[in-house]
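Before I ask anything, here is the structure I am working with.
We show some of the complex, not the whole, and keep each chain where it was.
Going by the order they are written in, the chains are A and B; count residues from 1 in each one.
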């Protein structure tokens, strides 16, 4: 092939400069020659701003990479080699609803977990299945690298409801955990290795190694010595763990586990935050505005450092690293979302899991985990059940199935509250949920 | 063998007359010649009362069955053929604590679910493992029929931590569901067949048949038409289901599922009830007093009808029916707690499940279920994780393990509340939890 053609759907995102930086950094080994940034008409303005910045960055780097901006997705997909997705159906407005409405019912409002995660899945899955269908037609040999959230549910849906085999779901949580631990220990990140296993936003570090030595127990002890856990995500309040609980667990949870093991405390924090700083969506909306103001500056020709505050740090770099390993058949180990195939015992073989994989030109091959620690197996299974029912609801548009998904989510306190939440949230997102409304109206 | 020797541990229980009635009813096919009612010294008064009634019942029936009363467990176990267990460590006093303490933290207080179920398991498992050890020595060929709650956790512990193979856990919930449906439909119970699968107090009716025809969907529709579900247990408030949720599920939950799918409503009910009628334990304490007053009547020589209000209806009859099928190699189908052995996919093979089994002289053989419906699989797995961690805590007396069990229980809202609950409840039950306290004090 004469260089790689890459297509980024949701290319007008504020994350794009990180992606471009990642390609520039790797240009010697990863010969991307065309990068198509694709967005919807409503996002054209942002696409132009960020596209212009991308072009300036490439020009400054002096590498042979053509940036194309397009709102014609099918045209862009033709003969692509890699397709990445980073769109948000309904934009930050929808996120604000996902975060805000549940709070009214004393339920956690979060964009990838609980009711918000369900609704985001219902909106996103039909779109991603359409992309998968287009790819099967227009670029059947391309890899789909999805980092649209909720990435677990989305990958599950692609594996079960599309014919696309070459799909990998990607998340920045594992890399964030590794970076956080490295920083905490004051060592370079590449000396840390973590055995990741679980689901997206529900991943555990089963063992943590420093230079190959297992330091899990020591880390768990240090990790919980103070109020702050150290391994945090910028967008999740860090409440600390009950020392005896985390010592009993003796594995590394991910930041999102706080929603499940500290539900009540997280809810209080969210409610406080909503009163003062607004929901996370509102905070992010402001951050985004500020970023695009920066991006407009015609003298800016590098990724501005402010982007790292945005919460999705490492995302695009993880994507570049994954694409590099596939393209160059590196055989290195990366945690991604892929078909379980028996790697984690007790989870269906054809379900998506987030697990360390050997990355080859043939795709990710999961490293065998066996049984998850019994203490966390149950919660992982429950989220997998939720994801599967949610994906089915997204595809069928069946109201009762959606209600089952909402009710079995562990953050929802009862079938009655589930129904109230579902009804209000379906209505609020009506414009992006044709599968639930069009048939009724027809 | 010259007739069957049966031993009932916890023989002073108010349920014993139902057991005796069951033996009298089946005396032609089930030649029990000795029934040893065993209790602890503190229960001797009740043992004498109920034992005297049992003797009057047998005398009236005119069958060759000797009733022995004993507080020497090991003597009683010698050469037994069947051992049943129906004791409650700490008596109803302990139950009152299990139900009452959680309510102070706005958490469901229930004796076999949530924090109460955990503490009951921690108290009960060491005792039952001691019985299993005695049996291995004194009556190695005997069957242990356990209906001491939490029966799922207890059976799990016996399977994992004892050498006893001949153990069956028994519960009256399935038979109660069948009776309830029969009553609702106005048909004889033997025309109803239900495909039971799940865990103890977490069992589902996957399909319900009337004369072999699958009526599940119709039943789910009728079942939720009004406010009352019809399939209720006397000791659980019947709140009704959200119609669209239960239709989406399209299987029959058991009464205890309300704690998980209607958590918030159940909590409110419990709190109301505690204010007025007292906790369930308090209600039962009164019932028990009344029953024992009745039992003292020297003219009473049958099971008094008041016993059926007690909440454990069918329990002893289920035990007699199970013993009959084992003894006579009937090959009929009964739902019991036994080793999974692959019957339910995704649950460890050596874990206890509650599932329809063919009952033979060789014990119960589960009928293959395959995967549980995805919507309920997650919750079942979560409870199994909880049961396994709880059983480990009961055996090791490890505080951190107990805290993990408490925290991962889906009825407990956070690690912090878990710790508060555990600390207060361990202290409250200190006298019955030597494994947690003796080593510290030593």
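Here is the rule we go by: a contact is a pair of C-beta atoms (placed from the backbone, for glycine too) under 8 Å apart; a residue touches a chain by one contact, two chains touch by 3 or more.
Computed from a predicted structure; not experimentally measured.
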Report task. Assuming 2 chains are placed, give the number of copies in the entire complex as this structure defines it. Result -> 4
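Here, only the chains that are shown with their structure count from here on.
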**Report entry** chain A onto chain B, rotation angle from CA fit, given as a multiple of 5 degrees
**Finding:** 180
Report summary line: Separation of the C-alpha centres, chain A versus chain B, in whole Å, is 44
Query - Sites on chain A touched by chain B in the complex - result: 241-242, 244-249, 261-265, 346-348, 371, 374-379, 381-386, 388-389, 398-401, 403-405, 407-408, 410, 413-419
